[in-house]
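Input: one structure, supplied below.
With one protein chain held back, the other chains of the complex are shown just where they sit.
== chain A ==
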Amino acid sequence: MMKVHTPKKGKAKRALDKRAPKLVETGKKTLILQGTKTSGTLNAVLTEIYHLKKGEAVRYTRKNENIRPFESGGETSLEFFSLKTDCSIFVYGTHSKKRPDNLVIGRMYDHHIYDLVEVGVENFKSMESFNYDKKLAPRVGSKPFIAFIGEGFENVDELKHLKEVLLDLLKGEVVENLNLAGLDHAYVCTAISSNRVYLTHCALRLKKSGTVVPRMELVEVGPSMDLVVRRHRLPNEGLRKEAMRTAKDQPKKKIKNVSSDAVLGTIGKIYIPDQKVGEMALPNKAKGVKRERREAKKKEAGERASKKQKEESE
């Protein structure tokens, strides 16, 4: 026997609808967590990534014992967390002798691991160590510019993969309309060597150039770090194909109150709110309008008459 479970309250229903697969996806949430052993550097890296992604990230601060993304069976709890928090990118930090300051960045498809990149963090400089005009500080949730520099990102397989993952991690919300006044930060990734990437976060200073396009100036605000690629795992070819599918025809929003006619062309319907004539204030108060007073007078007179009658009867 089966039973239908539906949420009792609208709030719960909306929350479930938010998690449902969508035709056009707007953004991925990031889960940031760590293993049993971390280092100070790694803690700072994870916290700062969380700060950069605030609003669309979930930070787990407890130790996680049996997460080994690259090993089979080690992804179980990771996938469970992904399902629980509705996150599809994860950043997992561990620190060991073999792989110091290790950061695993991975993506999920349908709450299963899609691909993985493992990088080591070196030369980390935190946000606090940068001195800059605080007016320039980027706001939370604004859309960043992303710049990739270096031929390594095209020639070396690992870096090519890392580029895609970094783009997914850093790109922010997918938007259709962008406010140009809200552009205030940029990420710059440079391939220094075949396995090393320099990543830094900059604020933008827009300067007048005399044309429509302002002159950009980058001010480093941090964090900045070197990422050394260690292991990586590309997605399964079948899974890749499945995940890359997009909706062919996006649903058109129905335009209300507009119809087209062969003869008349486009016809629009306009709804005018009810004219409340009765409640309208009159420009001048004519004597004839003062109804209430007249009526009150009449009433008074009537009462007096009845009183008189009463008295007479007594």
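Note that a residue touches a chain if its C-beta (ideal position, glycine included) is under 8 Å from a C-beta of that chain, and two chains touch if they have at least 3 such contacts; residues count from 1.
The rule is short, and it goes like this: contacts and distances are computed from a predicted model.
Of the candidates "Ribosomal protein S5 domain 2-type protein", "Phosphatidylinositol N-acetylglucosaminyltransferase subunit C", "Ribosome biogenesis regulatory protein" or "Cell division protein FtsY-like, chloroplastic isoform B", the chain left out of this view carries the UniProt protein name "Ribosome biogenesis regulatory protein". Checked against the full complex, the one of A:57, A:104 or A:186 touching the unshown chain is A:186.
Taking the complete complex into account, residues 1-7, 12-13, 16-17, 19-23, 25, 28, 88, 107-111, 114, 123, 143-151, 153-154, 163-164, 167-168, 171, 174-183, 186, 188, 190, 192-193, 198, 200, 202, 204, 212-218, 220, 224, 235, 240, 242-247 of chain A touch the chain not shown.
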